[in-house]
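A single protein chain has been omitted from the complex, and every remaining protein chain is retained in its original position.
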Amino acid sequence: MSCNASAALPLQQANPAMVRDTGKTSAAEKINIGVLGASGYTGSEVLRLLAVHPYFRVTLTTADRKAGQSIASIFPHLVSQDLPNMVAVKDADFSKVDAVFCCLPHGTTQEIIASLPSSLKVVDLSADFRLRDVKEYEEWYNRPHGAVGLQKEAIYGLTELHREAVATARLVANPGCYPTSVQLPLVPLLEAKLISTEGIIIDAKSGVSGAGRSAKESNLYTEISEGMNAYGIAKHRHVPEIEQELSAASSCAVKVSFTPHLIPMSRGMQSTIYVQILQGVSVDDLHEHLSKRFQDEEFVIVLPKGVIPHTRNVRGSNYCHLNVFEDRITGRAIIISVIDNLVKGASGQAVQNMNLMMNYDESTGLLQQPMFP
Amino acid sequence: MSCNASAALPLQQANPAMVRDTGKTSAAEKINIGVLGASGYTGSEVLRLLAVHPYFRVTLTTADRKAGQSIASIFPHLVSQDLPNMVAVKDADFSKVDAVFCCLPHGTTQEIIASLPSSLKVVDLSADFRLRDVKEYEEWYNRPHGAVGLQKEAIYGLTELHREAVATARLVANPGCYPTSVQLPLVPLLEAKLISTEGIIIDAKSGVSGAGRSAKESNLYTEISEGMNAYGIAKHRHVPEIEQELSAASSCAVKVSFTPHLIPMSRGMQSTIYVQILQGVSVDDLHEHLSKRFQDEEFVIVLPKGVIPHTRNVRGSNYCHLNVFEDRITGRAIIISVIDNLVKGASGQAVQNMNLMMNYDESTGLLQQPMFP
Amino acid sequence: MSCNASAALPLQQANPAMVRDTGKTSAAEKINIGVLGASGYTGSEVLRLLAVHPYFRVTLTTADRKAGQSIASIFPHLVSQDLPNMVAVKDADFSKVDAVFCCLPHGTTQEIIASLPSSLKVVDLSADFRLRDVKEYEEWYNRPHGAVGLQKEAIYGLTELHREAVATARLVANPGCYPTSVQLPLVPLLEAKLISTEGIIIDAKSGVSGAGRSAKESNLYTEISEGMNAYGIAKHRHVPEIEQELSAASSCAVKVSFTPHLIPMSRGMQSTIYVQILQGVSVDDLHEHLSKRFQDEEFVIVLPKGVIPHTRNVRGSNYCHLNVFEDRITGRAIIISVIDNLVKGASGQAVQNMNLMMNYDESTGLLQQPMFP
Partner (left out) sequence: MSCNASAALPLQQANPAMVRDTGKTSAAEKINIGVLGASGYTGSEVLRLLAVHPYFRVTLTTADRKAGQSIASIFPHLVSQDLPNMVAVKDADFSKVDAVFCCLPHGTTQEIIASLPSSLKVVDLSADFRLRDVKEYEEWYNRPHGAVGLQKEAIYGLTELHREAVATARLVANPGCYPTSVQLPLVPLLEAKLISTEGIIIDAKSGVSGAGRSAKESNLYTEISEGMNAYGIAKHRHVPEIEQELSAASSCAVKVSFTPHLIPMSRGMQSTIYVQILQGVSVDDLHEHLSKRFQDEEFVIVLPKGVIPHTRNVRGSNYCHLNVFEDRITGRAIIISVIDNLVKGASGQAVQNMNLMMNYDESTGLLQQPMFP
């Protein structure tokens, strides 16, 4: 059931989540949401965001290894929420679900989504449908693509750049975190041919939640605290996704240098991007172009000249802060983009996409401000 | 202008903050809020919470040393908010303000509040009106009380325990953080005479934001990280406040042992309270009594038996999690209470009180779930 | 005045670990050390401390699941050290080993130590030989004691309190971290009958390294950072050990309230101990008694009155800082004891004991100062 806010929900029917529900809003106005793979951080983050969403109500949660358990038992921060216990995916009843956030790991996701009723709207937070070229997927993920047919209809969901396609999509491939932070500044600059497609160097930094909730020695508190390190040098799986989108924006093949680093913090992501400016273009031109491009956007904020973006200033929110700086080396600029890897880098962007797909204002349920300190 | 949600704002006028404002809600339905002392953490936290409050709109911010500056210039995490620049208190125009959150340090607060128009509703987040006994204030704060007359009308605002008085108050003294975390479990148990008034030992732990934003060497990142310590042993200013309330609950003078500790985290507070259970009372009785007392409360959650409260499970939210455990020593129990020191310990409780004072549902604007990880 | 080492201190005479080893020191002067269970934090911490020990040379490391691997491959911070690769315990050649640090988990340790050549000196860092009462061990560890005979000869190794016994021991049971921090102040005060054996309340705090290097979800960075919590309430395995020693010091059965808390830091431990002072005794008496008791000790420092111990001030070192404070409640005192849980709480104390057992100055190799910030 699709739903249009201005038509189907006149103000008198509005049911603000920030005001206690008096029960007067009819159930028919709520969208029934399923969260598959609710036991990981992107899943719990979707649940946290939806807790204050006026129109989305979670009626299904799945997690195969935790089937039968309550959400509160694995995520006690959500104890005040009335959420359905988790079931195994194979036992899920989709008949009463309108739309699904799929937060499963890459790999099995393709088969699972392919098996869902085709009436369901789906936002997939895994990497399984992000790469348009099935061969590229197979090369980087070491397995055959499990839903080649579906791949064709999947829409790459970087909202600010593809909102028309997202709004009419049935299946949205939610972008990766690093790719989101990189594309927001670079795609407009490449499309406008203001920066070179050559020699783009991305030095990226991420908090640890990006690694997920798996019990791995390398992600123990003691292994992370008071130290940092690069990882996945020159072979991180976000590279093909970044290059796919930058190439599309440039209408030619773009290859980037991409080096991620693990930072001792739970949330936060920064991409420091070193670019060459094209002849006749100044750093001020870059700043101006991005400012114009995003001036009507809620979630992408180009800061005033000289103001440095901090990851802490978008923590817990769906915002992205950007800025451009002159480099010491002539003809080069430094672009800084910060997001919260779990929100704009995953679950927040997913909710933003789902809002569009279900015909609500894109920012619905996403206006909580960043949390600082 | 007082405002009653069920009468004055029929659902069709509801203006949910989580849905974009179409401009159809008339300005008359918004309460104009002033935040005095907006340059500290409790001030910025009020601003963060009010960003998604459907009825409170900030129309005035003051901060003497930052007069003329924008909020975003000192709190860039609020850059997306349209907030008035800060002015000096003496230059503030209160004629268009309905209510005020006073986030100034103790000391000058009394004089400033005494000078405000008496039609203003005021929630004071400082300690300046918390102690009913003016002599006690003078002894602990080393200065004469600057508004003795006002002290009489000030209502101590621990919402769950004093909501009727808060609802009709003009001036609410918002409780301190440690006292909030201690009173929520102890006041009901003392009132019901289930625990002894003797030998109450409180070992409290707090994140660093409780120390505020003053540039002090002892609060530098390098001085705090990877270490912890007790402070203010046997002489913390929250002691008279705690004892005032526990004594009122017990109808006799209660003296506590109270030792706060500084923990390397920004937010979070835990009180581990060691009590003697009275004859004939079991730990289960304590758990049951608290569960009943708080069962209809949104923000106070007594966890199932055996489940340990974690500060991280209430981070960024107005929730308090409680539980009671049997001690190894017969006749003793261990009570654990966790809150976010900036939210339920300060700004969240302030908004909760102001909601009551302005006749809204207490939980308005406070239903964001804790942020984890 | 410049000073030339080669003139004033002929090379064959000087062999400080802090000066490069020219190889002229005869092998006979070095003690060959084995580290069993070198793949955990206590094992790596022994290796780190021994790197600058003038007389102990590591000639054997074992770790069953990492057999064949180099130490540097699992602990890259030790990459500059020339250490033998790990072997499985069953493949270890003890013929060229003089003494062993056993850093294996409790459980199998008893059998393994029982199987070692009886000529070896052994310091066991597990809990397997700490409890003198075999039945107590079986009750708390849910398994039968695997080396009852050996238990009789095991010496409990809290160095400052039992050094004579340690010096002549063949098998030393190295104390647990919390018990070490608790006993150092309490045993002297109980022996001197200055404090009551009743109502001892220990609120303890520890960094995460105490949990070891096992990949458990609860110890992930994201699960720990920016939050704290109690754990093991009223049932922590260190309780019988603490009570065994406090009872021995008091010549009567002592029961304590003991509540450990997990703090977001890697290293550090604080015990805040609430005691009742006996009649006629003042807090100053307690301070004076401890000051005298420890005045000749290198590693136990009673701070000047009023100075609060911080865990950060002993980080990475074998020091313990103590102090006593007057409580607000008459007749009570608050004792604070801080150590580094991996050093004085485990591996440092183990080296300290081994020094004694091998007839060296107790502080050999342990004089590195705490690391701050």
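Lettered A, B and C in written order, each chain numbered from 1.
Operating definition for what follows: contacts are C-beta pairs under 8 Å (C-beta built on N, C-alpha and C of every residue); 3 or more make two chains touch, one makes a residue touch a chain.
Because the structure is a prediction, the values reported are computed rather than measured.
Asker: Can you work out which residue in A:214, A:257, A:282 or A:295 touches the chain that's missing from view?
Answerer: Of all options in A:214, A:257, A:282 or A:295, contact with the hidden chain holds for A:257.
Asker: Just name the one of A:157, A:268 or A:365 that touches the chain not displayed here.
Answerer: A:268
Asker: Of C:314, C:335 or C:350, which residue touches the hidden chain?
Answerer: Considering the complete complex, C:314 is the one touching the chain left out.
Asker: Considering the whole complex, not just the chains shown, which residues of chain B touch the missing one?
Answerer: Residues 41, 208-209, 213-217, 219-226, 264-266 of chain B touch the chain absent from view.
Asker: In the complete complex, the non-displayed chain touches which residues of chain C?
Answerer: That gives, for chain C, the contact residues 1-5, 8-9, 12-20, 28-31, 41, 44, 48, 51-55, 75-81, 98, 209, 225-226, 266-267, 298, 301, 303, 307, 310, 312-316, 319, 321, 342, 358-361, 363-373.
Asker: Touching the hidden chain in the full complex, which residues of chain A are there? Just list them.
Answerer: Touch with the absent chain occurs at residues 199, 201, 203, 205, 207, 222-223, 225-231, 233-235, 239, 255-259, 261, 263-268, 270, 272, 274, 308-313, 315, 325-329, 332, 334, 336, 338, 373.
One rule holds in what follows: only the chains that are shown with their structure count from here on.
Asker: Return the distance between the CA-based centres of chain B and chain C, expressed in whole Å.
Answerer: Whole-Å distance between the two chain centres: 42.
Asker: Which residues of chain A are in contact with two or more other chains?
Answerer: Only 41, 209, 225-226, 266 qualify.
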